[in-house]
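Removed: one protein chain of the complex. Kept in place: all other protein chains.
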Amino acid sequence: MKAIATSAAALVPEPAEIVEKRSFGRELHAYRLSFLDPAVRPRFDFMPGQFNMVYVPGVGEVAISISSDPEEEDLEHTIRIVGRTTRVIDGLGVGDVLGLRGPYGSYWPLHEARWKDVLVVTGGLGCAPVTGAIEYMFRRRANYGRISILHGVKKPSDLAHREHFEAWRRQPDTFVGLTADQPDRAWRYRVGVVTELFEEVEIDPARTIVFMCGPQIMAVLAVHILQERGVPAERIFISLERNMKCAVGLCGHCQLGPEFVCKDGPILPYARIARFFGVRGL
Amino acid sequence: MSARVRAARPRLGVFKFASCDGCQLQLLNLEDELLALADRVEIAHFLEASSRVEPGPYDVALVEGSITTSRDVERIREVRDQSAFLIAIGACATAGGIQHLRNVADVEAWKSEIYPHPEWLDTLATSTPISDHIPVDHEIHGCPVNKREVLRVMLRALLGAGPDPPRASVCMECKRSGHVCVIVAGGQACMGPVTRAGCGALCPSLGRGCYACFGPYEGANGPALAGRLEGLGLPRRDLARRFRGITGSHPAFRSTAEGLEDGDG
Partner (left out) sequence: MPDASEPCWLERTRLQRLLDVLLERGFEVHGPVLRDGATLFAPVQRVAELAAGWRDEQTPGGYSLEPCGEARTFGVVSGPGALKPFVFAPHEPLLQVRMDGPGSSFEAEPVLPEGHKVAVLGARACDLAALAVQDRIFLRGRFPDPHYAVRRRALFTIGVSCTRSVSTCFCTSQGTGPEVTGGYDLALTELAEGFVVRFGSPEGEDLVGALGLPIASEEALRRERSDLDACAEGIERALDSGDLRDLLYANLGHPRWEEVGERCLGCGNCTMVCPTCFCHDQRDEPALDGAASLRVREWDSCFNPEHSQIHGINFRARVRDRYRQWLVHKLAGWVDQFDTSGCVGCGRCITWCPVGIDLTEEVDAIRRTEGAS
């Protein structure tokens, strides 16, 4: 019975207080969360790319990747207001309490990426799951080769963490390319879709590893270009998004082919999902 | 809806258009819960329950019934203007109800057949759902609605959360409850496989075929079910009537009915 009680307890959300809320436009907020019981924090040790189930009591749970650095005490989740649970989160602020359970899923291959060039390709809100990974690498800058960050948004207002991109741009041996599909007059970066930014980076296929996150249509196109330029499928890592309810591979919602995105993913090498990725209706 | 509905004690208005009052009765049938609910919600306008009427605005409005007169058309706009979150409840309000059958009949002809003074009647040629006239924030389906679902929607609203209605087919509820399929084992015409869940598979639980009062579920495959039920020996004309019933104005059901009627010669 003890094992059963333990496995039941692992699925219980822990209350955490919102200690900071930063908004990027009306529909995108970053929440920093601090556990009411600090003793549970070690259970939430994570690697960049993993996610928590964020819980609103009485309302529901949503899977949200952790966008803070693993070494920070507080956890940050960048949340887009898109559904019935996030709409309630939208109305919460500093001092309010959310529940967290996790961390779940796979993480970016930051160890494997050491001594390699890292190409980060993101679109839309896709930067949130990879922000922590980028910060992680810069904090250990000597361990990584050239870092190129290509990020595309539809509208300038979709650009969260603009200050991050500006800070990264000043890092040694680093390229940051930003582009918007539908720019406004104040937009001072490139215009177009993110795959057009590939023209601006040199890729040495033998020593490049790719972290990718964003809309499927972007990822399909980007994978195509990268493979044409010789990057092997085993070194293109994609963060996937699917409907998740349990987050532990039991409820069945998040499947892509044989993968449970919640526990096998959300980050998977393209080589593993090539057969299924981009197939309509899968 | 969050900020508006999360007022300390939200004000509720219940309004009736062309209908039988059965959905409002479902609210009153929440006997064990109604008092507790009234603690959390100020029932400001609910003529079926009380003649005491408070003026708007209302945080939540429940609207029963379909639009069948020109006065209805004006009145529903007034209700909309007074209501922050407006929910259409029941098949009349969401699909025009059984009275939508007038939409495929000659209203002028039957008026004079039924009434001695048809000229005294002020009625539109159609019975239409609320959403044909004003923006609706949510719909609760059924004839009548399931009182549990109305309560679920209210309790969610009180937390500032939107509804999460059942969207599967009736078969899901039927099988979860362990009922034996009345089509496969009973040879009955059951509309469950094309109908939206929410009733708890009430009719199949009593050994009767579902008659689709909750309307089509998303992606309902009417023609495939019609073909199967035809195989049970049901004449196409009778089958068409099953799709023409209470929620027959929904495109998925209407087109199936039309297909069956066309093929009936």
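Chains here go by letter, A and B, matching the order in which they are written, and residues are numbered from 1 within each.
Criterion: a residue touches a chain if its C-beta (ideal position, glycine included) is under 8 Å from a C-beta of that chain, and two chains touch if they have at least 3 such contacts.
Quick caveat, the model's predicted, so the values are computed rather than measured.
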Self-check item: Residue among B:183, B:203 or B:260 that touches the chain left out of view
Solution: B:183
Quiz prompt | Residue touching the undisplayed chain, where the options are A:97, A:167 or A:220 | solution = A:97
Practice problem: For the chain that's not shown, point to the residue among A:33, A:88 or A:268 touching it. | Solution: A:88
Quiz prompt | Touching residues on chain B - with respect to the absent chain | solution = 33, 36-37, 40, 151-152, 155-156, 158-161, 164, 167-169, 171-172, 175-186, 190, 192-194, 207, 217-221, 224-225, 227-228
Quiz item: At which residues does chain A meet the chain that is not included here?
Solution: 3-5, 7-13, 15, 36, 56-60, 80, 82-83, 88, 91-92, 96-97, 99, 241-243, 245-246, 248-253, 255, 257-258, 260, 263, 275-276, 279-282
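Throughout what follows, only the chains that are shown with their structure count from here on.
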Quiz prompt | Whole-Å separation of chain centres (CA-atom averages), chain A against chain B | solution = 42
Quiz prompt | chain A partner contacts - residues on chain B that touch it in the complex | solution = 2-3, 6, 156, 159-164
Quiz prompt | Interfacial residue positions of chain A with respect to chain B in the complex | solution = 56, 58-60, 84-85, 87-88, 90-91
